[in-house]
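Here's the structure we're looking at; comments come further down.
Here the complex is missing one protein chain, while the rest keep their positions.
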């Protein structure tokens, strides 16, 4: 059992870009380069408050819709704090709406895959 | 850094209705009308315990399946408490299974999109 771990959640939109890259893919790559332990991104089916104050909705075939994407990162709290400090200016510079929050967690298992 | 923020998570099914409307879409619209700061809904790929005590599962093409939907709302704790008090009777009146929980969070960034 380990302590002092947290989850950091970053809410953006699936259409937000930074340069030519998708913002959420850029953030996942940055996390990977910085050695953040585990990262998962999910696409929502509806929501608002991110880049858009209108409700966006996904019907199955409308795959080009603007939809919420949340990126969830797990690591030691101080590692996440340092990573967030590094990307904060980038998130602010996009001019896009963005919500970021953090919560403490209790790790029960953290196992690497064997080759 | 702000404090006293929470996340409120509401678990329903993607087929639950209130009148002619989908329950989860109705809840997202109510949250929007009540000025809740940020809302994202996700569809699960399998689960149980919501409206159904049987395990429901999504294979890719079975898009009419009954599946779990979770609605995640972020705002000040007292704002979420007031909003939940307003929709509690509606959730109870559906006769559908429903799980609602709340957790405190630490907001790192809450940025509105520029027009």
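Note that the chains take the letters A and B in the order they are written out, and that residue 1 is the start of every chain.
Operating definition for what follows: contacts are C-beta pairs under 8 Å (C-beta built on N, C-alpha and C of every residue); 3 or more make two chains touch, one makes a residue touch a chain.
Computed from a predicted model, the values in this text were never measured in an experiment.
**Student:** Across the whole complex, list the residues on subunit B that are touched by the chain not included here.
**Tutor:** 8, 11, 42-53, 55, 57, 60, 68, 70, 84, 88, 91-92, 95-103
**Student:** Spell out the interface residues on subunit A facing the chain that's missing from view.
**Tutor:** Touch set of subunit A with respect to the missing chain: 5, 7, 24-25, 28-29, 32, 36-43, 63, 69, 74, 103-114.
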